[in-house]
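Note that one protein chain of the assembly has been removed; the remaining protein chains are unaltered in position.
Residue numbering begins at 1 within each chain, and the chains themselves are lettered A, B, C, D and E in the order written.
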Amino acid sequence: MPESNMKKDVISGEFYDPQKRPRFNEIASFMRAPVAESLDDVDIGLIGVPFDGGTSFRPGARFGPRGVRQQSCLMRTKSHFSDIAPFELSKVRDLGDVFIDRMYNIEDAHACIERYYQEIGARNIMPLTVGGDHSITYPIFKALAKDGPIGMVHFDAHTDTWDSLYGSKFFHGAPFRRAVEDGLLDPHCTIQIGIRGSEHSGTPNFSLECGMRVIFIDEFDELGVEGVLKEIKRVVGDGKTYISFDVDGLDPAYAPGTGTPEAGGITMREALRMIRGMRGLNLIGGDVVEVAPELDPSGITALNAATLMFEMLCILSEARSKQAR
Amino acid sequence: MPESNMKKDVISGEFYDPQKRPRFNEIASFMRAPVAESLDDVDIGLIGVPFDGGTSFRPGARFGPRGVRQQSCLMRTKSHFSDIAPFELSKVRDLGDVFIDRMYNIEDAHACIERYYQEIGARNIMPLTVGGDHSITYPIFKALAKDGPIGMVHFDAHTDTWDSLYGSKFFHGAPFRRAVEDGLLDPHCTIQIGIRGSEHSGTPNFSLECGMRVIFIDEFDELGVEGVLKEIKRVVGDGKTYISFDVDGLDPAYAPGTGTPEAGGITMREALRMIRGMRGLNLIGGDVVEVAPELDPSGITALNAATLMFEMLCILSEARSKQAR
Amino acid sequence: MPESNMKKDVISGEFYDPQKRPRFNEIASFMRAPVAESLDDVDIGLIGVPFDGGTSFRPGARFGPRGVRQQSCLMRTKSHFSDIAPFELSKVRDLGDVFIDRMYNIEDAHACIERYYQEIGARNIMPLTVGGDHSITYPIFKALAKDGPIGMVHFDAHTDTWDSLYGSKFFHGAPFRRAVEDGLLDPHCTIQIGIRGSEHSGTPNFSLECGMRVIFIDEFDELGVEGVLKEIKRVVGDGKTYISFDVDGLDPAYAPGTGTPEAGGITMREALRMIRGMRGLNLIGGDVVEVAPELDPSGITALNAATLMFEMLCILSEARSKQAR
Amino acid sequence: MPESNMKKDVISGEFYDPQKRPRFNEIASFMRAPVAESLDDVDIGLIGVPFDGGTSFRPGARFGPRGVRQQSCLMRTKSHFSDIAPFELSKVRDLGDVFIDRMYNIEDAHACIERYYQEIGARNIMPLTVGGDHSITYPIFKALAKDGPIGMVHFDAHTDTWDSLYGSKFFHGAPFRRAVEDGLLDPHCTIQIGIRGSEHSGTPNFSLECGMRVIFIDEFDELGVEGVLKEIKRVVGDGKTYISFDVDGLDPAYAPGTGTPEAGGITMREALRMIRGMRGLNLIGGDVVEVAPELDPSGITALNAATLMFEMLCILSEARSKQAR
Amino acid sequence: MPESNMKKDVISGEFYDPQKRPRFNEIASFMRAPVAESLDDVDIGLIGVPFDGGTSFRPGARFGPRGVRQQSCLMRTKSHFSDIAPFELSKVRDLGDVFIDRMYNIEDAHACIERYYQEIGARNIMPLTVGGDHSITYPIFKALAKDGPIGMVHFDAHTDTWDSLYGSKFFHGAPFRRAVEDGLLDPHCTIQIGIRGSEHSGTPNFSLECGMRVIFIDEFDELGVEGVLKEIKRVVGDGKTYISFDVDGLDPAYAPGTGTPEAGGITMREALRMIRGMRGLNLIGGDVVEVAPELDPSGITALNAATLMFEMLCILSEARSKQAR
Partner (left out) sequence: MPESNMKKDVISGEFYDPQKRPRFNEIASFMRAPVAESLDDVDIGLIGVPFDGGTSFRPGARFGPRGVRQQSCLMRTKSHFSDIAPFELSKVRDLGDVFIDRMYNIEDAHACIERYYQEIGARNIMPLTVGGDHSITYPIFKALAKDGPIGMVHFDAHTDTWDSLYGSKFFHGAPFRRAVEDGLLDPHCTIQIGIRGSEHSGTPNFSLECGMRVIFIDEFDELGVEGVLKEIKRVVGDGKTYISFDVDGLDPAYAPGTGTPEAGGITMREALRMIRGMRGLNLIGGDVVEVAPELDPSGITALNAATLMFEMLCILSEARSKQAR
């Protein structure tokens, strides 16, 4: 491991490879990456956004960053599948959690998150985020899409393009409608995968109406992973693309610890093959959201989220290093 | 939603759509349906049978109706796959739980259950039941099959056509042998799906002997969901058909909260495709049994059971509305 | 049991005593009380307020009403200690949950709650509430104290008289400061019991400053239950008194399922003796708050909350029947 | 340890002290005692009765013997308090579980249990039993009290002297009424400790009516452990006395894994002091019942039950060795 | 069931078929097999090795044998798929757990294990083992491979052919490198299935280097179960073959209770088809390792492990009976 991704021993003052210490050792940072002391000279920032004020059913995703930090110590340094070693390619830092100083109001909270990602963007740091509920992706997009709408590969049980609920347009079921309305997200470069669950009769599907490609779980079964990957590539092309993975896209057997689980979802083997298959896209960031660890006594939700995050880190670091050239 | 499926607000006295309230709000009824005040003018009755006195290993299915009521608040009003909106088609009511006044004796308990379903039948209400252990389907059949034997699509890890155990012919491993013996169930119109687990040497398989179609899990693997659906349709034809789904038919990863889990079962994606695929059968009722929520701290067993129940409701309501014409 | 507190059987149309059915039977209402069909002719309303938008650490109290409904089926009809049989004295109804139509904003949510309790008050119904986080007591007070400030017996680990946090003056740590400021709560008739936990240096204690009687846990140890009861009676006298019991007042061994547990609290034996000892006060209502059942796999938090609620119901029904005379 | 209480190593054929092996080693028997190969030459039999067919709320006590066997490996060989070393005084054997061949019918099951204990009694083996629900103590008494009614020290939240429920006189709330009616139990030599919980209005208390000494939890608080011990000794005198400990006598914080928990019970420190304090009574057997391990993910219910069992074993073995002289 | 596999009733002294008793009855032995009193006349020994001193992340596999004994009571006596009835073919005994008298030192512990299996081998008993962590397979091989290197079918997420870690060459990530180095394991007759997870950059893969066939999970997806079975047969041929199943080879949804779970693994349906498909190989023993039951509140890890063990028992007993001819 290059010294730039090493940690400093508090006793000896020397740098060491955190992978060479027991996984249960040390304060848990994302994938044992060094905790940033400043934003200087960071390629990829691993960021927690502990906000679940936009949840509509079971809260708890505010503990997602903590849960994923704990389980991510099981990650190592290279993907077997792609041979990508992200810590060789990029300077990776755990940037800690976004501090949301007005957490009781969604709009105020979103403003905090947006400001934070503006700072990240100003330093040209590629963000890889752990939520928090899905409402957080909207303010992230406000910062990321300042040069025009971006594309998205979106794994989820729900389209998250509903309209307002219980008085808020910014709850976790609406971020991508807001993003399309604001010109942050290009619906024609957006693909939603794994959508399922019962629907509300009489409610038009905004995703379909605005031109997103929606792969419901029954079509997913027909296409298979390879077919889905073809669709992903067709839809996002070589435009700037963000990956957003809501863990409720997974079947509840793989992610019981989430706020609005839906039966009959994606398996982890399928999910990992899809992420690996997106290698080569023009990626600008990603997130894993809706991890609520206290709702899952077995811990596999956070473990799976950490693994999704690691595989994203691999393809993001490759994209970042190409962009840097 | 038609007013007939709405609830009355206790403060204003006005009717409201329960789907428009937060899912964690209100006393939990099955799928947020109104709780029946009488049996008049009900098309489909959602019924709990909290009895697990027929269990042979881990008890706890008496809490199945409660657990499923809780999780079923996650259901909405229309199936994406079939476009069926059951609350538009039928007057659906939560009828509460069957009161079993002599619960310490299986035969007495079964008599209570039978009487209850006789009342339901007398009002021409189609029943969709949540157990309870699988022994409850036998008294339900006594009420449903009064005009002659019916057919059944049966999802389970076990055939439940064993003979008596520990002194009872009515325990939860025997209901369908009893039903065949009594002329309630037509074995030639019965298909059992997902059967697996080790067997007792030297014990003949009553299901096969009496002419049921048994799809063991290895044949299931070969046929695939589409092949199984063909077999279902071939076996039950257009005769009166009941669907009985024992959640131990699912793999324990999807239903850990059940009394006699068996490794290596059906996934929820497969299960949902099969239920949706039964659209158009001449359905007269259904049940989801053996949900023991206290044995599953993650809650996914009851969530999956609620989802199976919702998809059954869709195809049942369509069948009911056709029958009513 | 008088017929006025009985339930109607959906099959026979006859009234029955819900205590005569198995506890796991029927849709779970608070203490198996009938669910109100209107607000007419109700003495005591059992009310759920599923709101946890004011939480500062672990959310989940929105599921408090459901959890307590489930466990409260273990309650019977008479307190051994006082011989009070509340269902003999009062017409008791489960009024369901307050519908909070703008749940993402604390102030809007509080306005919903206040309106609801104004309706309750207008019908002269005595409320016994299950939260929800502690912020809900403030809007309840707005409705209850319309004729002048009331007194309170308050069990809690925290004074809940802090000022604003993260941008809100209405979060769950501040309701009683707001209530004093608004003239709803008379601090000289308020006693807080069980207060403990570390403090923030340099922060003055508003409770002490405004004249409340605060019994920290160390003084509680010295006084014993009898001594505390004397203090309660001295402080609240014969004025209108409300009881607010935050389950984090209990030791976490008795209430692990709560948002901000504090080590070293009250035992259930002490708590029950204190509630029973308040018999004869001029009581106008009460609540049990901060029950987060999903954080407690053993279920004892909701069981203990249900028991506190039952003992409150006993003394409230006696007070109500005296007031009615 | 005397060789008579040692186990035989399957490899070497030599006897070894099971306490000298790691506690997680070997097949779990009660307190690591040897498993009996016959009933010859046994002083104290540790017996499991895995029956919960008499339960009225949450079942699961059928797994009590397994759960207690697992946790009892934490026990050692001598009580510090009394200096009694039961394995020095008595030949102690795990006799396995009573085989109940007709488990779906309470009366049949009770007949199996009675026959088993008749065999035990015929060999003059003192029984120390783990249930199972409390209904099992009634058939045990049928075998033990064949020379006339016995006395009992009974720890419980409930009197278990109710009458029939849901059609059975033999459910777990009635064993001691049946035992008094049958002349097996002398109510004037019976003391019930820890009774609490709400009551059913209008139901007379059979325990008080027939002359038992009932120490409700509020009197328990007043008397203290020493006062209770005096009452125990006064009531049972030097007559033949059986100890029956229902773990729901403990506070739910100490025994969440039980079928009908009641808030506000006995602590383990109090319980252990009471058992130790009964040294010297004319004891003829004992039981620990209503342990439902699957309802307690932390495992402390079975651990506490095992510890109660060990302390009972100490005083029973002393009594047995005196009786043998 | 032949009397040789029956148990003796302690009361009557008669032999009985343990399958004829309730599964929750009796002291839990592996698959309800009789507990051996000596090593004479045993064909297949079911052995626990409660050692987890070689673990690198989460310990707890020392409780594997207990957990699997509990859950294995769900097994019956014949495999539907193969029609093999192992208790008809072989004398099967639960031999208890290996006593490890110096458990704090891996090398000493391994020496204990090796001595034990030398004794087993000397009696020509075929071992079927439940671990413990994977380090235990190395000393088992020392005893089994005394006539030359053996082949292995190895299911796992990890190759377990790493080198030393934190000062030990014998930790649970290295047994098969040690076995190859010592000439115990023939790498050309070794196939590793299900390997996945991130890797350490710059670390060569010893398995590939020494000639093992490694089927990573992505190749597994391509080959399918049938393709993998062909590879298994090609690699191990008719040489002596051992099966080692690390439950972390399963997806964490099927085995959350293990020390180093890896996302994206084998399903139980696939696993069972593979074990059944190995019928006819020249098998000499097998193990299921890394079951840590306390990390899995739902219990499915031990249930799945017990099922894998039963299916192994079927094919082992057939192999054993052929070898005996």
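Definition applied: a residue touches a chain if its C-beta (ideal position, glycine included) is under 8 Å from a C-beta of that chain, and two chains touch if they have at least 3 such contacts.
None of the values given here were measured: they were computed from a predicted structure.
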Quiz prompt | Displayed partners of the chain not shown (whole complex) | solution = A, C, D, E
Exercise. Decide which residue listed in A:Lys8, A:Arg234 or A:Lys322 touches the omitted chain of the complex.
Key: A:Lys8
Self-check item: Residue among E:Phe24, E:Phe155, E:Phe171 or E:Phe206 touching the omitted chain
Solution: E:Phe171
Quiz item: If the missing chain were put back, which residues of subunit C would it touch?
Solution: 56-58, 166, 195-201, 216-218, 221, 251-253, 256-257, 260-265, 295-298
Quiz item: When the complex is taken as a whole, what residues of subunit E touch the one chain not shown?
Solution: 52-54, 58-60, 62-63, 100-106, 108, 166-168, 170-171, 294-295, 297
Quiz item: So which bits of subunit A touch the chain we can't see?
Solution: 8-11, 13, 21-22, 24-29, 35-39, 50, 62-63, 66, 69-70, 94-97, 99-100, 103, 116, 119, 297
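The rule is short, and it goes like this: only the chains that are shown with their structure count from here on.
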Quiz prompt | Least step count from subunit A to subunit D, where 1 means the two chains touch | solution = 2
Self-check item: Same or different residue numbers at the subunit A/subunit B copy interface, by half rule
Solution: different
Quiz item: Where the CA atoms of subunit C average out and where those of subunit E average out, how many Å apart are those spots?
Solution: 55
Exercise. Scan subunit B for residues touching two or more other chains and write them down.
Key: 22, 24, 58, 62-63, 100, 103, 166, 251, 253, 295, 297-298
Exercise. Name the shape of the chain contact graph, picking from line, ring, star, complete and other.
Key: other
